[in-house]
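Complex shown without one protein chain; remaining protein chains in place.
Chain nomenclature is as follows: A, B and C, assigned in order of appearance, with residue numbering initiated at 1 for each chain independently.
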C-alpha cells in the first residue's frame, strides 16, 4: 500500500531518493482559488537547505522548486499540484564505502530486510533529504492557513541538552555543536511547535484525534523519538487538580464577536490546546525530541550484508545536528495536519452542509 | 469522514457511547482460519473492567462480548467480525449536573464546538468506556500475533510520579493513589509496552513508519499526552556515538536457522527496536504518559453552555487513576498496529508475491 | 484490508451473514444535527423485505432495526451510528445439501478459493440478505439528502426482458415471473435510478468521478452485471452532434434565484446528468442490469469440494427474481454516493472554507 501519502482531504504523496534524479510531492485536495507560485514555496526550502552555517552539512543544493500542475493564472485550480525539485549535487562516491554494510542508527538494515535490497546512495529514501517534499507541501498548507489567520511556528527549544531560552544558552549550544563536529560526533535536541488562531472542535475522535494525527505526522520525521502535547511527559507526575485548565469567559471578548459558537478562554494551558483529541481554542503546543544524527565519522562496529563484522567511519558531509533544519519540517507536518483536520471538520454539522448547499441549490 | 476507524489492512471501526445502548467494533480484514470465540476476547475485557480494586471506579459492568459475525465453526471466515457489548449499568442521574457545563480537562467543550451539541451522559463517546471496543479488537490481533510467535505486553512503569520498578515503589504508589482518592483528586502515570518476536523491516516509510503509526495509535487513547520510542525524550540529550546501537551477528544464531533473511543482533537498544521507521529485530519499547483523570470531586471553576461561570464538583464513580486499566488498551492498540504493518508488509517484495501466487496458479 | 466499507466522508461499514446472529452497519461521518430514529429506517427495510408477494422468496424476517449509538435526543451527534438487525428465521437445514458443493452462478467457489473454507449457510456473506445493511445506511443518506431537497428514486424498468413502461407490460412480466417460479427457474431485469435536485460540479475527477463511484457502488450489488449512465451502451452508436447536450439559460430561472453559481439547463440529457465525471445540474439517470437469481430448483451440474461431480437441485425459498427487492438497494447505494460526494465537495473552493471558518474564528 505504500506509506508515502499523508492526509485525508488535503493529501500529500511524496517521492524521491537522496541521490536519485529528483524529489517531489503531489498535493491533492487543495481548495481552488488560493494564490500560489514558486515564490511562496522557495523560502521554506531555503530554511531547510543545508550548508548555511557550520552546524550543518556542507552539501550544496540549489533546491529550486517547480510547480508542474494544479495552478492557472497564479491560483490553485483544485486539481493535483505537483512540485518537483531536481537533485544536482550527487557525489555518490562519498557513500561508496557504506554500500555493503549496515550503518548503526540508520534505516539500512530495515530497508534490506524489507525489500531484499536497497538504494544505498546517501540513504536513498531514508535520507533527511526526503523531508524536502514535506516542506514544499507544508508551504502550501501554511499559505492556506494564513487565509484563515492561523499561524504555525516551530523553533529549537533545546540543543544537545542545553535550553535555548536564553542567549547564553544559545551560545553555549553553538560551542557544544562545533566541538562535537570537530570530534566527529553529533547531538540531538528538541523542537517546539506552536499553532495559534485555531478554533475549538478541530480533530476527529476517536482515532483521528488532533493529537493522534500530530503524533503520527511528527513521529514520521526521520530522527524523532518522542512527541509531547502540552505538558507532555510531565502530566504523568501531575494531579488532576493541577493539570485541569479552568475555563472562563472574558466579557466583550473579541473572539466572540463574529463567532458562531461560544469561545472560551482557559486560565492555564497544560493541555497544550487539545482536549479529548480536539482543539480547545488555546495555543497548540507540541514538542518533538530528535536523536543525534546517526552519521558520525567516529569508528563504529557493525556488520556487512554477508554477515561479516566490520568497523566503519562514515565520511561525507553530515550535519552534527539536524534540529535546526528540522524546525521547518515540524512546521510543515503540523500545518498539513491542522489544515487537513479543518477541511475534514467542515462537514461535522448539518448546519455547515446547509450553509454550503442549502440556499444555493 | 469520521475518525472511528483505524488500520489499513486489519481495520477496526468502533462505535458506542458510555451511556448508550451498546459499544462495539467491526474488525475487517482479519485473515481467515484463525480459531476465535468469545472466550478469547472476554479475558481482555476483564483486564480493563472497572471495580476490581479501590484504585478504580466502582461502576459495575458485566461487559459480556458477543461475536455477531465473521466466524463459522470456531474459526474466522475472512468476513467482517462484529463484536458487541451491551451497556447495563447506566446510572445517568449521576451525570445530570454536568449536562449544561464544560468540565475542565474533558472533551465537553470540544464536542460542543464541533457538533453544536453533545451527548453529555457520562462523556458520551469521549468516555474511557470507548476503549472497550479497542480492547476487544486488540484481543483478536493478539491472538493472531501469537500464531506468529509475537508477544505484546504492557505494564504500569510509573504511577503518580513513583517508579514501580521495586515492590516498595508499588506500595508507595498504592498509598498515594488511595490518599488522592480520599482527597477527591487524581494522578497520572506511565505505561511501558514491549513487543517481542517481530522480524526486521516492518513499517512503511515515510509517513506510515512503525513508530509513526504507534504514535498515532497510542496518542489516540484518551488521557495520553506523550509517546516515546526507545530512549524517548532522552535521545535529545545523547550523542551520536552513545545513541547508535552497534550491530553484530551471533554464530549459529537460532534466529537465522529458518530465516530467509540475515538476522542481526544489537549491543544496545536505544532505538527501542525501530530504526528508520522499520523494526530492527530488537525488542520494541514504547512509553505512554497518561495525565491524571480529569474527573475529580474537588471544586473546579468553569463555564456553562450559555457562558455563565459556575463552580462544579464532579460526583459519580471515577478512577483516581486510569493507568492500571489503560495497560490493556495500550497493548491492544500496539497489537493492532503491529499486525496491520505485518499484513501490509506481505507485498513488499516480488519474491513474496510469487511465493503466494507464483507456483500455485 | 477488507472490502466491507464504502464511502470517503460518509463512510459505511457493514457486517453479517445470512444465517449468522445479526447483520448491521456502522455509519461514520454523518453530520451532526440530523433528526433520526428507527422509524426513519424501518420503512426502507420493509421495501426490501421478502415474502410480500409470490414473486419473492417466502422466507419470513421481521428485520427490526435498532440504533445502538450515534444519536441523542432524536438527533445524530456526529459520532458513529451503529445499526443492528438480528436474524430470526434461520432454517439452515434448507441449505444443508449445498454445504459441500459449489452452486453454479454463486460465490461459493470464490469464497472457498479465497479463504480456504466458507460459511455455507445460506450463502453466508454473499447472500442477498447482506444488502439489508446497505439499505439501512442508505435510509440515513436519503434522510440527509431530503434536507438538501435532493431525491433519489429507483424502479424496475424491465423485467425478464419485458419493458414495464405500460400496464400491459407489467401484467405480462408478472405472468412470466410466476410461470418461471413454477418451472423452478428465474429471471433478470433492469433497475433505473434517478436523482433530482443535485447542483452541478459534484464528483471528484479523475478516479472518483461521480459516475465512477456510482458504477462501483451499483456494480457491488450482488447480481448486477452492467451499469449504464444516461444513454449508456447506446452512446457507442451515436454521433457527437447527436450525443452532445446543448446548454441554455432560461430567463428568470428560479434555479438561479438563490444560487451562488450560474445554473444552466440542457436541451437534452444524453449524458444522464454527468459530464466529465461531475454532475451537470440535470437529472442523473443510471441503469443497472441484474442477472437472474442463480438459486434455481432445476437440476444443475457442478462439483463438490473434493472435486467429485454432482447434480444439484437447490431447494429452499428463493426469489424467482430479485429486481423488485433490489430497487431500494440501488437507491441506497446511489444515495450514499451522492451524499458522500456532496460532503467531499464542500472543501473544493477556498471560498467555501472561508464561509465556514473565515468569519467565525
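Convention: a residue touches a chain if its C-beta (ideal position, glycine included) is under 8 Å from a C-beta of that chain, and two chains touch if they have at least 3 such contacts.
From a predicted model like this one, the values you see are computed outputs, not experimental measurements.
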item: Identified contact with the non-displayed chain, of C:10, C:44, C:72 or C:115; value: C:115
item: Selected residue (touches chain absent from view) among C:8, C:48, C:121 or C:143; value: C:8
item: Among A:22, A:165 or A:299, residue touching the chain not depicted; value: A:22
item: In subunit C, positions touching the absent partner; value: 1-6, 8-9, 14, 102, 104-116, 125-126, 130, 158, 160-161, 180, 185-190, 199-209, 211-220, 222, 224-249, 261-262, 264, 267, 270-272, 275-281, 289-296, 298, 300-303, 305, 307, 309, 344-345, 347-349, 351
item: In subunit B, positions touching the absent partner; value: 1, 9, 29, 31-34, 76, 78-79, 144, 147-149, 197-199, 205, 258-261, 342-344, 346-361
item: Residue ranges of subunit A at the interface with the undisplayed chain; value: 1-5, 8-9, 11, 13-17, 20-24, 26, 28-30, 32-33, 66-70, 72-73, 75, 77-82, 84, 111, 114-119, 121, 124-125
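The working rule: only the chains that are shown with their structure count from here on.
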item: Type of subunit B:subunit C copy interface by residue overlap (half), same or different; value: same
item: Closest chain to the centre of mass proxy, which here is the mean CA position; value: B
item: Centre distance in Å when subunit B and subunit C are each reduced to the mean of their C-alpha atoms; value: 36
item: Two or more partner chains touched - positions in subunit A; value: 1, 9, 199, 205, 261, 344, 347-349, 351
